[in-house]
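In this view, the complex is presented without one of its protein chains, the others remaining in place.
Showing chain A:
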């Protein structure tokens, strides 16, 4: 059916602004003319819902386009360019760095209706339009004995376009790599409305687009690499009295030669938040918990690797529990996937970091961050794909109770801990607007200049997702608040 475009009922006594359902910007009117009313949202009630992602609310867009084909994207981009209006790409808006939230009045292009997906088992490839939900790639490939390994915790919701935009990772990334490792080629629409098909030969321009958060072009389709799933998987959970010990166990296990397929970490606040929600018997008193999968086609090796991890955990002071059944390991992994939203029960908002540090520095880093959190008095939790050195320290807050300035200061100090230990600001969630203020400390001025040159080469008018990733060229101090 055609969704109704405007309210079916006349004005109501509710207070506040009123809209009359007529496209209220020339751009919306033009898009409605060229694309038809089904693909364009112009009423305020509709546009309001395209101003946020999972972490931030931005500016209400001038218009929203729901394209069904690459040609629709081209039309939309050209119209926006003619009107001088910035363009923001949007997948499922599960992003955690404000990437899909417009900072200025923009045209939002939401890919959720571009969901064509084909699997080519003989080539071990899938071709997906950008609105395809991540999990459905594996679902469609599985009957052919194949899977798509990148598995962000949001994989039931997030889209391939958004995954490419953020170069999303997931628990499997330690052994199997992140989204970018599975992209063989992609199609994108540039700022001028031209369509390009990129492979990874010659200059790896596809690699440049991956992780660019919609600031260099709009990805419309991607060719993804599929792999056969490992025959055997073994799961264990280890709990530690103190958070640094968990990190020590990780370093030791990897040094001993184990390459777990997943190696995740949750501190006490996380396990308790999840336990409040799922009640599956997580150890509430532990300072930190590790969740580990070892996998492969040879059962003996898989068990040996699990034993290596187990020994390292015990030596670091941990208690180990092996998942006896598939159901038990599924429950443990569901626990991990539920961390992020379960935290919402503690405070309505959070400042979410996504640092990556060298594995050798992990014990110091998690301890320093814990100490910063305790000293600040703000609820702070840590979790992440610790096998990769990827940590998600989250500051939970309620702006009515906690000062946003204090939150920002703590986030800044955490970012500095990462940088001091030779780490970076983003492992997988992107810089977006949330971590943009810290970029100057993380990236030297010459390199920032080079990044700006790339940006200008592809987007000379700065119309693609402006205000994201790169700090303004003329500003010098970090200042923005969450």
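Going forward, a contact is a pair of C-beta atoms (placed from the backbone, for glycine too) under 8 Å apart; a residue touches a chain by one contact, two chains touch by 3 or more; residues count from 1.
Keep in mind that, in the parts below, contacts and distances are computed from a predicted model.
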Expected UniProt protein name for the omitted chain (select from "ABC transporter substrate-binding protein", "Glycolate oxidase iron-sulfur subunit", "Aspartyl/glutamyl-tRNA(Asn/Gln) amidotransferase subunit C" or "PqqD family protein") would be "Glycolate oxidase iron-sulfur subunit"
Specify the residue from the set A:123, A:345 or A:461 that touches the hidden chain. A:345
Quick one: say which of A:50, A:333 or A:438 touches the chain that got left out. A:50
Residues of chain A touching the missing chain are 1, 3-4, 6-19, 21, 41, 43-46, 48-50, 52-54, 66, 92-94, 110, 112-113, 115, 131, 133, 154, 156-158, 277, 338, 340-345, 348-350, 398-400
